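What you see is the complex with one protein chain gone and the rest in place.
Our next item is chain A:
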Amino acid sequence: MQLEENVQAAFNGLREHKFRSFLTMLGIIFGVASVIAMLSIGEGAKREAIKKYQQLGVNNIIIRDMDLSDKELESVRAKFSPGLSLKDAQAIKDIVPQIVDLAPQAEKKADVKYQDKSIKATLIGVTPSYSEILNYTTESGSFVNKDHQNRQLKVCVIGTDIASKFFTVDDPIGQSIKVDDQWLEVIGVLNSKSLFTETVGELASRDLNSDIYIPLSTFHKRFEKEKLLSSELKQITIKLEGSENISQISNIVENLINRHHFNNKDFSIVIPIELLKQEEKERRIYNILLGSIAAISLLVGGIGIMNIMLATVMERTREIGVRRAIGAKKDDILSQFITESLVLSITGGVIGVILGLTLSITISLSTAITTSVTLYSVLIAFLFSVLVGVTFGYLPARKAARLSPIESIRYE
């Protein structure tokens, strides 16, 4: 019934004591702002991680041939391991359950030239299944197809960075580039892929936009191995129907290849979704830590409000007496002071939300950290400030309500 008057009066009080109110709200402001900023950093990291692992495929198992020195290679070959090969791929396809498809790939470093420009790039031999399994799409032209693979054609699909370096004016499609000593016709340009900024398992960080993709058959026929004893394949990516049994299936795969390689342990297995889960677990701990820090600053903010409200009640004992004398009930006084502390904390909360958003945007613009503010985090922060207002306003308000009318009106 008198909410409007209470809110009005609270805002008047706030305006009257701008500086004092601001100081009082500071704790809430920083508390809310830090909750929002921290959650936005956490959320940003989460989205980055999901993007990264989605690129690797959440239903995928990746088998990588280990990077070995010449000496180590000699040693494993002497112990009968043929290294990762198409035979492994075929065996996996035949034996492993719940498999949708797989993509074998070979890799080597190569010198790439077009006209007078030259760069170093990673040459990757792939089968047509590669684009589907690893979510590769082309921005122009098309990917390696069955025909290219069957006829061992000298065609290639290039990353966007290579395209923009070599072909500033020309349309890259149909042009020929020289890779090592082979001329390849460009048939497609890939869409930009976000680069790996960190090493994921055995997958070294690298810029995926500087790769060159050719049919696997062409790779084996036309290009020399990086090392004399290099394995036939560098990687096999397996796509499963789902991720429920992914670790059991990965065990099957591991056993199978171990057997083929005579237990030489010259390969490693990366399961993107497990890494994602692992990372999420780590991030949860970090979030709890940050959350506690933010909660403490909100708590301090709340105590600040309680402190000032207690002082206000003292200061306004006489006013309370007058109100009681002309008919205010205890609850009227209680709600008046709770409203006041709510107005303080909500105003602080709103300023905090604005500051938090600003902070989060500033962080993402000025550093490499990605931030993402969710509605949910804003709501959480805001609800917290309301909660703080009620909780810490209650005690002073109750104190005000319990003052005896006659004592308060006589108070000097």
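What we mean here is this: a residue touches a chain if its C-beta (ideal position, glycine included) is under 8 Å from a C-beta of that chain, and two chains touch if they have at least 3 such contacts; residues count from 1.
We adopt the following convention: contacts and distances are computed from a predicted model.
Undergrad: Identify the UniProt protein name of the omitted chain, choosing among "Dihydroorotate dehydrogenase", "ABC transporter ATP-binding protein", "Fumarate reductase iron-sulfur subunit" or "GMC family oxidoreductase".
TA: From the choices "Dihydroorotate dehydrogenase", "ABC transporter ATP-binding protein", "Fumarate reductase iron-sulfur subunit" or "GMC family oxidoreductase", the unshown chain carries the UniProt name "ABC transporter ATP-binding protein".
Undergrad: Looking at the whole complex, which of A:L23, A:I288 or A:I406 touches the chain that is not displayed?
TA: Missing-chain contact among the listed residues: A:I406.
Undergrad: Based on the whole complex, identify which of A:L229, A:V322, A:I363 or A:V390 touches the chain you can't see.
TA: A:V322
Undergrad: Quick one: say which of A:Q2, A:S176 or A:N191 touches the chain that got left out.
TA: A:Q2
Undergrad: If you put the missing chain back, which residues of chain A would it touch?
TA: Output for chain A: 1-2, 4-5, 9, 12-13, 16, 318-319, 321-332, 404-406, 409.
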